Every structure is written in structure tokens, then in C-alpha cells.
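One structure, as C-alpha cells, below. Some questions next.
Just one protein chain is left out here, and the rest sit where they should.
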Amino acid sequence: MTSILEAKGLRVERAGAQLLDVLHLNIEESEVLALIGPNGAGKSTLLVTLCHLFKSFSGAIIFKGKQVGRELPVSQYRRRISMVFQEPLLFNATVFENVAAGLRFRSIGRQEIEGSVKENLERFGIGHLSDRSARTLSGGEAQRTSLARAFAVKPDMLFLDEPFSALDPPTRESLIEDLERILDESGTTAIFATHDRIEALRLSDRIAVMNQGRILQIGAPDDVMNHPADEFVASFVGVETILKGKVTGKKLGIVTVSVLGHEVAVIGDYGIGENLILCIRPENVTLSINPSETTSARNTFRGTIERIVPMGLFHKVELDCGFPLVAYITQDAVDALSLCEGSDVAASLKATAIHVVRK
Amino acid sequence: MDLILEGIKKAFLLLFTLDREVLDITILSLKVSGLATIISIFIGVSTGTMIALNEFPGKRIVVSLVNTGMGLPPVVVGLFVTIFLWRSGPFGFLGILYTPLAIIIAQSIIATPIVMGITVAAMQQLPRKLRLQILALGATRLQMVWTLIKEARLSLLAAVMAGFGGVISEIGASIMVGGNIKGYSRVLTTATVMETSRGNFDVAIALSIILLLLAYFINLILTHIQQKERQR
Partner (left out) sequence: MKKITHTLITVIALVFLSSVLVVPAVYAQQKNIILATTTSTQDSGLLDVLIPIFEKKTGYFVKTIAVGSGQAMAMGQKGEADVLLVHSPAAEKKFIEDGYGINRQLIMHNDFIVVGSPADPAKIKGIKATTEVFKKIATTGSLFLSRGDNSGTHAKEKTIWKAAAVKYEGEKWYQQTGLGMGQTLNVASEKKAYTLADRGTYLALKKNLDLNILAEGDAILLNIYHVIEANPAKFPKVNAPGGKAFAGFMVSKEAQEIIKTFGVDKFGSPLFFPDAGKKVEDLGK
């Protein structure tokens, strides 16, 4: 793996407030990195700074081994990247002209532009809108145009600032699916900001959690989500247990997923061999000492209690079932089952309680 | 009442027979005000864009100055241009007082703040992020500015309308710096005033009708372009 973009000591200050303070960030060729964090965490600021769109910031941005602004002129750097914002920010022209904009800035020949625009319009399924005025587009169509415009310049790197957050759920779902496919096909390196964990899980190879201008934790999605580095990361991403697995069997709408050698039953229509991510909410996990055979819960795992953390009205119980699993149970239940750290228990949950994300 | 009817009758007669003098005055008005508008577009749009896109100390003062300039009384402009162009004035050596060129200069001064003010407002109305988006698409600074101007073109068209409407109908500056010289620097407004004081109300009415029609048609054309743009 080779580094495509490296940032060192990035700081942005506005009116005395520190908006961004990123010591180090490295992005590998062809990887997709998700920046996740609440509103105001500095995700957009980081993206805009990485694109060298701010005039005043300190730190170094190194693109393919060359420091931008020193060894590589900013103008040249910007012609090798592309950015998509939350708002489509389309020009008041036809869809075709919008997608062609970046190419026109580069003074590319008419024929080449035509080919490239067509290809990208098709890619995002908006070929039929080519002659339409950008003003008449729906939100989803507009964002597709904006993405096609960004892809049309064949960027070495793509920056996406919450590109889906203004869309309604069905539109968003289909766009995410397309983007996932296109990123995969083109092998484009991308960084995208989101505050949606599921979006991050689906699209990214790595996740960086941001707050107050800093990157708090960066790593593989399941790593970050299952092992949050601190309270903030935990509260923001660590609510669910995240498991990676592969489909090994299916019957009657129930799919068997192998997670670290354990079989987990989920529902949905997935093909054998497909990689899935399973998200399990702690309140859906039931603990018992001797599970009865007749239960509606399709999954029962034996495990050991690693830790019991009082959370006020309930307790958070962290289990090791061969994979990590977290359950929320009441004080009453802790007493009734006389649970303590080290106890063996059975954890059960319904197949329908598991949220499945394709990977 | 008779006077008005007679006046209107004579006015249409002058219009339909394409009276040579009336025609010349109309053409001169169009040339002078048209050129003044073009000059004001070049200065007003470029300066206005620069003001809108750059942050600098005293920007607010500059913007409010421009906005005040939008209401610059033509007679004030006329007075100062006259003083500057006098033979004894700083630009007297040019010898252009009482020429159409002097009217063009004065009208440009009147129209420029109008165009500039509307340009500043139009540019500031564009989403701030649009600039970042354009740069992020690989545009040079010049390309960005041009793209922004294209984005604001509908508002800028309004600026053109306002600027042209302002100068073709002004009289104070035209009469002071142009001198209302027959067949030379006589424009629609100055001719109207003169014909009124001569008691030639019919000609005055004819000239007024032309002025109205001109203003109407030019606005009609521009509005048409705007509407067509909107529909797309």
C-alpha cells in the first residue's frame, strides 16, 4: 500500500477558535476513509483544508510525496482532486454543462468532454437528464449530477462532504448503492464526511472519529466501533456491537452468517459468500443462565462476562462469546441471575433484531 | 384636452413619417446611453465582483458608498463633469465639453454605481460554498470569477436594465455637459424639455412617447431573456 495523501500538523483558527487540529493523517491509495462525528466536529473543515481551499491554515499537505504549495503548485493539486458538498451546488445550466464544468476548466477538447460527460451521466443513471436545466432536478438527481461532475475529471482523490445527508431515505439508499459500486469499480481514493454510522460502515475501509477539530480514533470500522478509544467515541459510535461475517447458508428467509467461527442467524436476502456487517443493539440482547430450548430467539451464544458497568438505571454487560457482545440489563436482572464478572451466561437475540449491512 | 389630443395626433404623425430630426435624436440617445451603459457594465461588474469576493478592511464603508452612489443625482454629476471639462478645468485640454462624449462620460458615472451596487448584491447572494466548489473543480481564480458572473447573470441583466433605464431618462447631466446642441448633442430628454418650453407640445409628446417606447422595448427584451432563462 502506498500513501496518496498525508497531512501533518493541520491547524485552522478562526476568530481565536481552534476549528481544526489534526496532528497526522495518512490516506492510502484506493482506500475509502469515513470521517464521522457530530455536527461541528470539524469534518467539513478538514475536507476543505485537505483540498487546499482555505487560504489560512498551518501544516503540510503531502500529495504523492510532494508537499502541496511547495513542490506541487496548489492549482495543479486542485486539478487532480475533486470535491462534492452536501448541497449539490449546481450551476444554472444544463446537466450536461454542469458535468462538463470541471473539464472545461481544464481546457479539454470538445469531443473528449462529450465522451467523458456521457460516460459519467450513464454511470450515475442520469443519462436521460443530459439536456435538462439543473434547476429543475429533484434533490437526488441534483446530487447525482454533482457526483458525476466530480467523477468526470477523473480525480486521483475524491472528497465528499456529507453528500447524502440532505436526501430522503429511499433516494439516499439508491445513491449510496451506486456510489459504493462506482468507488469499487474505479478504485478511486476517497474521504467522505458523514454523521451516519451505517453509511460509514457500508462505504469505508477505515473510519476516523472526529470531535472538536481533532481525530479521536482512526481504524477499521469494527475495530473503532467495538473498541472505542474513549468516552466520546463510545457515546458516538459504540452503542452497537459490530460484527463482520460471511454468508454460509440460507433457508426460508433466514440467512446463516459465520462470525469468527460462530453461526449467527439473520433475516434478509443475501447470497452465499457475501460479506456482511451485523449491528446488534445491546437492549436487544437477553441474558440467562440456562436458556430454554423453546424460544423465538434464533440465536443463543454462550459466553463469559468480562465487565459489568453501571449506567444509572441499567447495567452494561460486556461479554466474550468468541466475539464481543454487549447487553443492557436492569439492576433487578443482575440480582436475580446473580451476575458478576467471570460468570458464564447464555446470550440470546432474535434474528430480526440484527441490523445487516452489505459490505 | 384639445392640446393633448392634438399633441398625440401630431406625435404619431412624427413617429410614423420617421421625422428626420426626431429619428436622429432617438438614435443619438440610444448610442450615448447604450455606450454609457456598456462602459458602466465593464467598470461596475468587474469592480463590483472584486468588492463582493474579497474581504478587506473598510469593505462595509465601500459597499455603503456604492449603494449611496446608486442614487447619485444626475445634476450633481453634470455639475462636476462640467467643472472638470471646462476649458479652464483640469480636463479642459480635451475640449470635449458640449459633445456627446461628455454626455457618455457623465452617464457612465451615473450608471456605474447602479451596476456596481446590484453586482455586489448579486455576487453576495450566491452561496459562499459555490466558490469553493468551483475551485475544487480545478478552476483558476479567473475561471472562478467568470463562472460566478455567469451564475449571477440574471441579476446582472437586471443591473443592465436599471443602469440603462437610469441614464436614458436622465436630463440634468445631459443638458449641462451636452448643451442640447441641435443635431449634435440633443437627446430625447433635453429635446423634450426644450420643445416644452418652446410650446411645441406635440413634438414634446412625440419625444416622450419614443422615450417610453424605448425604455419599454429594451426592458421587454431583457425580461424576455430572463424569463426564458428561468424556465430552463
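For this structure, a couple of remarks:
Order of writing sets the labels: A and B. Residues in every chain begin at 1.
Methods note: a contact is a pair of C-beta atoms (placed from the backbone, for glycine too) under 8 Å apart; a residue touches a chain by one contact, two chains touch by 3 or more.
The structure displayed is predicted, hence computed values, not measured ones.
Only one of the listed residues, B:62, B:96 or B:215, touches the absent chain: B:96. Interface note: of B:9, B:59, B:141 or B:182, the residue touching the hidden chain in the full complex is B:182. Although one chain is not drawn, its touching partners on subunit B can still be listed: residues 3, 28, 31-32, 34-35, 38, 86-88, 92, 94-101, 104, 150, 153, 179-182, 184-185, 194, 196-199, 201, 225, 229.
Going forward, only the chains that are shown with their structure count from here on.
Only residues 48, 51, 53, 75, 78-79, 81-83, 85, 87, 89, 91-92, 94, 101-102, 105-106, 133, 135-136, 149-150, 153, 159 of subunit A touch subunit B when the two sit together in their complex. Of all the residues in subunit B, the ones that touch subunit A in their complex are 127, 129-130, 132-140, 143, 147, 150-151, 153-154, 229, 231-232.
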